[in-house]
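Of the protein chains in this complex, all but one are displayed in their positions.
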Amino acid sequence: MDFLMNPLNLMTFFPLVGVAIILLIPRERKDAIRWTAVITSLVSFFVSLQMLMAFHAQNPGFQMVYDKVWMKTGGFEIHYALGVDGLSILLVLLTTLLTPISIFSAWTAIEDRVKEFAIAFLVMEVGMLGVFLALDLFTFFVFWEFSLVPMYFIIGIWGGPRRTYSAIKFMLYTMVGSVLMLVAILWLGLSQGTFSLPELLAKGSVPAHLQTWLFWAFALAFAIKVPMWPLHSWLPDAHVEAPTAGSVILAGVLLKMGTYGFLRFNLSLFPEASVRFAVPIAVLAIIGIIYGAMVAYAQKDFKKLVAYTSVSHLGFVMLGLFALNARGIAGGILQMINHGISTGALFLIVGIIYERTHTRDLSAFGGLWKIMPIYGAFSIIVALSSMGLPGMNGFIGEFTILMGAFESPVLGPAFAISAALGIVLAAVYILVMLQKVFLGPVKEKNLSLKDLNWREITVMAVLTVFIFWIGLHPAPFFNLMMPAVEKMAGGLQAAVLAMH
Amino acid sequence: MFFSEVTNQAGTFFYLAPWAVFFPVIGLLFNMAFGRKIGEKGVAMVAVAASTLSFVVAVLLWLSLRAQPEGTVIPLASWMTVVDVSWAFRVDTLAVTMMLVVGGVGSLIHLYAAGYMHYDVRYKGDPGRYGRFFVFMNLFIASMMLLVSGNSYLMLFVGWEGVGLCSYLLIGFWFEYDTKGNLSTENAKAGKKAFVANRIGDFGFMAAMFYMFTVFGTLNFDKVFAEVPAVASANPHALLIITLLLLLGVTGKSAQIPLYVWLPDAMAGPTPVSALIHAATMVTAGVYLVARSHVLYDAVPAAQHAVALVGALTALFAATIAVGQYDIKKVLAYSTISQLGFMVAAVGVGAYVAAMFHLIAHAFFKALLFLAAGSVIIALERAHHPLPEDGGAEGEHHGNDPEGFDPQDMRFMGGLRKVIPVTFWTYLIGGLALAGIPPLVAFFSKDEIIAEAKSADALVYWLLVTAAFLTAFYIGRQIFMVFFGEARSHAAEHAKESPWPMTSVLVTLAALSVAGGLLNWPRPYLAEWLGHTLGEVEAAGLNPVVAGTSATIAVVSLLLAWWLYGKRPLESAGQPDPLKRPLGWVFTGMEAKWWVDELYWAVVLNPYVALSRIAAAFDVRVIDETVNDTAWLTDFVGGKIARWQTGFVRNYALSVFVGVLLIFTYLLWR
Partner (left out) sequence: MVPTNYLIILSAVLFLIGVAGVLVRRNVLVVYMSIELMLNAANLAFAAFASAFGALDGQIAVFFVMTVAAAEVAVGLAILVTIFRTRQSVDVDSLHQLKG
């Protein structure tokens, strides 16, 4: 009982209750299965709100920690440890928000094997929440791998024509990174005598010669997940083949596991190495921003276009994190949330039209705003938020990141200015997309398309509320993370001063 | 409400400032939610009321400011705490002047649009879109009010991009057509072009804000301006960079060289949009930005010089193009670019009051010209294919119009002064005002600019004078082509005067264009008023030499236009322009807009498209291929090694046995 009294445990494992119930429901009763899945994930969401209420924003440390010895081997203790702090709380909330939304969005899109689909999503929620909450390197690794499996099945079973290829590519590519990370985790744990993150942080810095190796081992695993240029090529394939709900979660949450990993492990555990390698990472981030924008512009497939925008947007996140100052990191974290909301919504938009027309070819559309005015309005709002229009969420994140990069002692103006070019290029690809899909004359075959139903409106409206909320009044979001961010930035600042 | 309160306790009205933004937002939300239910009349009333209330707020602020001219700041809510910027409204004479222009002209144009759009949505065959138009218009008013009343560069930037968005949405309002009403993506592309060009400017604006925050540690106006002297002595380089980056923003929003190319295409939007956004208000935001940042610019003469030069060059360059255009709105578009050049040149030479004066004057007469042009276009449309309410059958076309008839092409007009007299007279007033004929408003404002330029910089002065000459010429050419001579199409012969909501607005604006000069002459009210914010009262007055010269230039130029276009008017639509022969390739260049669009395509856009395609191919052929090749290599090696697995149990057993033997041998012989 003690275990479930902790909101983090309850939130993380409650979806399994839903899984158990769904297992008992006959597979023909699809709606019952769907409702169970949605309600279960909503319960997790409400528990996460309860966690938010109990969270002390002024405290920069871990809160609501649950720590039990899991295994004891050869003098080492592996713990099962969860906890939340300012760096992770927003991502946890994003996960609990996006999971019900994506299940809800797949109401009519998935008719085949509904039972397995719902189970996969609920199981994945367990994995994702575990990743963001884990306070022990081993617990983290277990959840990290655990979250991979359901997505593999989601792409592999409910995906498009090349689903097997994409699912295997996704799995293997991520595994390559994970293996190195596992080695790094063992190395770090054995050399420092503990796998526990708070203890590692309290111990202070890892010796410099170790830092370089461990930094890159972790960085490779996370860079693949982010994905950073040039390790991104699994992403377009995975997105294009994944069902809409899968894409939403993939873009919205799974990619954030990579950036979160950088934040949680690379920046906090290896500050000296982070300072030393900030420039190469930032260069890759900027290449990603510009390159992602250009490649997105050249796409003919709606979903692929959106997929490549992720490469561009996550470049911004990485740039912010490796600005190594409070503004950059805070902007990076907020941009993770923004990307989850905006790109998640963009994938929903692609999914909505794909469900109606069964094509994603940009040239097959045109003038949809005329035929589907509500759809058009939501799409334009989301697209504008994605290109960073002030008053909406994307701008807040991008501006804070660029400001952080600009005044960063390790990066500086040249980085911020070249990244800001990405904002111009974002306007290009977003506006071209809007023009091809929503403006211009209507194609004859699209004349009878139906506008959004109440279910789709609900989903889009929820995301739109967040788009404007973060855009107009981001203070509550920043307040949650600032103490933790400032503490981390303080540590990095010390490392910067020591290096120069 | 209690007027005594206004005069006695004027300060009490400052708190209303945010409502200048809230009213239009409420209006647009209401129309978004209930637009379909309350019908055209209801939508128009709500929208006009929202805009008018916003204007009323501006008036109340003005009254309050008369008692407390130093103004105040009204904080509203926290916003971007990480850069220490909150939602706060700045009420001072500069901001309220802009608010009055935006609210006043905006409300008039809302009223006009209520009539205009009634026809427009029917000609385009989608009456349901009436409401959407006013949603965007209210959004524009809200954004523009935010732009001019923000208390920090960041808040100004929100409005700055907001108006850019409205511009995009309204240019592409008829996104399924081109300007001639054929199915096409042309209008949508024009909107995209405007937004992208603006974004390039905004890139400069953002970069300027980054520098500014790094140097000044804040983006709030007061704090930045207070620090300027210290920074100017310690780090003049930074100030130069900041001001030049801001100038990039100005060239985007205010359509200056090199980013002006979007504005002519922006005429794809409905005419009230062209009048409000692309003539009277939004495009002047750049002028406002420089005026607002005058402390920064005053500290960096080099940047000032750059601003003045950009403005003057644009003024002349755009005026030459305007001479060669046939589309009634394109002429006005290039004229707008040119006049914006005058204003930018004015702020560049430090004549902020003159620039603001011309900004207000331009808001009056250019809005008038655009709206009158809209009235002309609608008049021709109504004669070309009458609506049922004008006695025509659905979709009927009069076949007697010449081939390729275009209601915006001046070659199909002529003689309109007789059929649409109200439009004609108001157009004439607007045109003469633009030309700078005394005593109309632009005579005074343009004169002040030229006078200031003369004392500041000879090159700028001569550029502006030449531009002024061309200005009078192209507007003369337009008036003679449109209103004089004989009708060159069936539609022009049977054009119908517009209804009262439209004409009453025209008359009001015409009155303002006539009387507007009183703002700053004979007594310099405007200079005194703005002096509270801009910190200096220019004793500009009227320079008799300059005034006489420019009036003479205007008259001579108009006479030249009459000699070419009025004395022997065009007889048919197909006749070549009388200037074509004497000017030769120069006129061809003017007609072709000096091939700037083509140049940009060749130098920037096509290479970008090509580069993107290359990048996309690179992504598949190189980056992804490397990944797949790695997989293939693993597969290949694995395949080779797998041969050892024969599948026969006995082979495995034998190898196990051999292995055991080897281990034993090793253990024994160790």
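First chain written, first letter: the chains are A and B, and each begins at residue 1.
Rule of thumb we're sticking to: a residue touches a chain if its C-beta (ideal position, glycine included) is under 8 Å from a C-beta of that chain, and two chains touch if they have at least 3 such contacts.
Remember, predicted model here, so these are calculated numbers, not experimental data.
Engineer: Among the chains present in the display, which ones are touched by the chain that isn't there?
Structural biologist: Its contacts among the visible chains are B.
Engineer: Spell out the interface residues on chain B facing the chain that's missing from view.
Structural biologist: 639, 641-650, 653-654, 657
Throughout what follows, only the chains that are shown with their structure count from here on.
Engineer: Show me the residue ranges of chain A that touch chain B in the complex, using the header's touch definition.
Structural biologist: Of all residues in chain A, those touching chain B are 169, 172-173, 230, 232-234, 236-237, 291, 294-295, 297-299, 326-327, 330-331, 366-367, 369-370, 373, 380, 384, 389-391, 395-396, 399-400, 402-403, 406-407, 413, 416-417, 420-421, 423-424, 427-428, 431-432, 434-435, 438-442, 472-475, 478-479, 482.
Engineer: Of all residues in chain B, which touch chain A in the complex?
Structural biologist: Residues of chain B touching chain A: 77-83, 126, 132, 154, 157-158, 160-162, 165, 168-169, 172, 175-177, 183-185, 187-189, 191-192, 195-196, 199-200, 202-203, 206-207, 210-211, 213-214, 608-609, 611-613, 615-616, 619, 623-624, 627, 631.
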